[in-house]
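As structure tokens, the structure follows; a few thoughts come after it.
Yeah, one chain of the complex is gone here, protein chain that is, but the others are all in their spots.
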Amino acid sequence: MAVIEAADLVKEFSRPAVLEGRLPRLRGLFSTKRDITRAVNGVNFEVEPGELVGYLGPNGAGKSTTIKMLTGILTPTSGVCRVAGLEPSRDRARNARNIGVVFGQRTQLWYDLPLRDSFEVLSDLYNLDRTTYRKRVGLFTELLDLSAFLDTPVRSLSLGQRMRGDLVAAMLHEPSILFLDEPTVGLDVVAKARLTEFIAETNRSDGTTVVLTTHDMEDVERLCQRIIVIDSGTVLYDGDLSRLKERFMPYRFLVLTLAERSIRRVADIPSATEVEPSAVGTVLPYPDRSVVLRFDPREVTTPELIARASQVYQVDELSIVDPRLTDVISQLYDGLLT
Amino acid sequence: MAEQTWLRQYVVLERAALRAQLQYRVNFWTTLMGGVAYQGTQLLFLGVLLGKFGLIGGWGFSAVAFVFAMRLASHALYVVPFGALRLTDEMVRDGEFDRVLLRPVNPFLQLVTRMFPLMSLGDALLGFGALAVFGWQAPVDWTPAKIGYLILAVVGGGLVETGIQTFFCGLSFVATSTFSLRIFADSSITQFSGYPLTMFGRATFYAFCTLFPMAFISFLPATVLLDRTSDVPLPTWLTTLSPLAGVIVFVLGYTFFTKMMPRYTSPGS
Partner (left out) sequence: MSTADQVRAFRGMTRAGTRSVLIYRGDLITGAVALVIQVVLAIAVWRIVYSGRGPVDGVDARTAVAYAAIAACLQSVLLPWQFSTLPMRIRNGQIATDLTRPLGLIWQVFGQNLGVLLGRLPLGAIGLAVAAVLGALTLPPGWAAGLLSLVATVGGALVAMLCNLIVSMVTFWTFEVSGPLMVYRFGSAFLSGSLIPLWFMPGWLRGSVEWLPFQAQVYTPVSIYLGQTRGGQALALVGVQLVWVVLSTVLLELVWRRARYRVVVQGG
């Protein structure tokens, strides 16, 4: 049975209309006109227990609004959502015990208190017994390397430290579902790697269901088996990461590193187009000796293409590269606009 | 996981708030003085005014000061346990209220414990001090029954103010900012609750009993104690029941708050 369900979920916001014409500010004082925007416009999806789902979309697509409905912060305008069988906005407090939430932009910790104090307060609020509490804090302290700053007030923590603290705060009460809204935003490479590894591990070993929104496609490629892409409040794609790539970027790259002293010619190879090396996205070891060919696997098989290429070039090394998710996603968004 | 009593949660949250505030040590005395300055200047004003003019609306200084002292004590009963409600507006506007909704604890309880009422200790000191001093000097023959009534009246007054503030908290879910509304309520109560409210004319007085129920905070029960119910254009039994208004206003305010909460829009992404 699905642990998270969203059915025809809609959320509308209204705010005072911006007036045009003469003295808009003065008239605005007396106007009752309101603009209504639909941040989420009929979203449907289900998440099974133990899944790790990436919830993606451009800024303002409705990601955070959906998460806020699933966590009980916002009440849906219409439609239903259920988390572990509960309607979050109606059964807010019970739902809160089942879920853990991290918002990358905003801390949930006590700003003026040492990190440890925040954990203590939370353990009281969630009524954890002392042994469980000590065990979990001990475990997290080790896994996320918190010991150096456990007694530092939250306001003096670096962003990466604070995020780790927030993650622990969200997981102290052993929630079966974890919502992470941009948890890696603004983090450096090391901090990010540590965090994503921890998330993956939590999902793998405890079977925690994770819903992750992010702009960082590296996170998604590293973590998510399944992704849901949303834009303008509706779901564009829901399924496997690999199928998404097939559907929206049906080609792959053949990267050839030419033998030294071989002559680099402009050559016409059937069913493949030569593209800039930057299209691959990774840094090539010998850019001046590299040739990148883009091809569609439905038109030509990989061995066939390699055979054709070796007739033209003297090849030292070769590799097949899949398109990056970033490019797929931007392709997907572009497709929407045109 | 067993459900916890709200009292335990209250203690836990209030303790965290206190620890957070103790990080800023200098603040204790200045905020304490802040509370005293707010109410104290008004008392000073009444003193200067009545020192010069003797009577106001037929009431002398001892009666006016008693009404005002009752109001100060009521105010302390609002501001000590519930004073943090004034931060709600800001929490709703900048999205900090998200965090309140993410925890398995009653939201109102979390709002109330957002800050430890250090400053309000000044209000309490001033309020109960003034009540002791001016209650002693007031033209009232104190009996245990009257003291009991006074206590009820002060508690009721505190609840009226809490109810009004809770109503504003509810309003903050739909209005961009309720800051000036709250300041308005606060300063109106502070500035005018010392006067015999009937002196502003019948229409205004009835407005103080209904629209903006300030009359219940101290004036109406004070007329009972001062034996001046004949000044009030209401049946005496109704005036006598005025301490009950606190419960009614609070229940109304709290109901409004819970009705408005689903309309929270959680700004920012």
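In order of appearance the chains are A and B, and numbering begins at 1 in each one.
We take it that a contact is a pair of C-beta atoms (placed from the backbone, for glycine too) under 8 Å apart; a residue touches a chain by one contact, two chains touch by 3 or more.
Everything numeric in this text was worked out from a predicted model, so none of it was measured.
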Checklist line | Which residue of B:L32, B:A63, B:A245 or B:M261 touches the chain not shown here | finding: B:L32
Check: Just one of B:V11, B:A132, B:I151 or B:I183 touches the chain that is missing; which is it?
Finding: B:I183
Note to self: Contact with the hidden chain only, please: which subunit B residues?
What the structure shows: 24, 26-27, 29-35, 37-38, 40-42, 44-45, 48-49, 51-53, 56-57, 119, 175-181, 183-184, 187-188, 191-192, 195, 199-201
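Note that in this section only the chains that are shown with their structure count from here on.
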Notebook entry, point to check: Can you give the whole-Å distance between the Cα centres of subunit A and subunit B?
Noted result: 47
Checklist line | Contacting residues of subunit A [partner subunit B, same complex] | finding: 13, 59-60, 63-64, 68, 71-75, 89, 92-94, 96-97, 101, 103, 105-106, 108, 110-113, 117-118, 121, 124-128, 153, 173, 181
Note to self: Touching residues of subunit B toward subunit A in the complex: what are they?
What the structure shows: 1-4, 8-9, 12-13, 15-16, 19-21, 23-24, 95-96, 98-99, 101-106, 262-266, 268-269
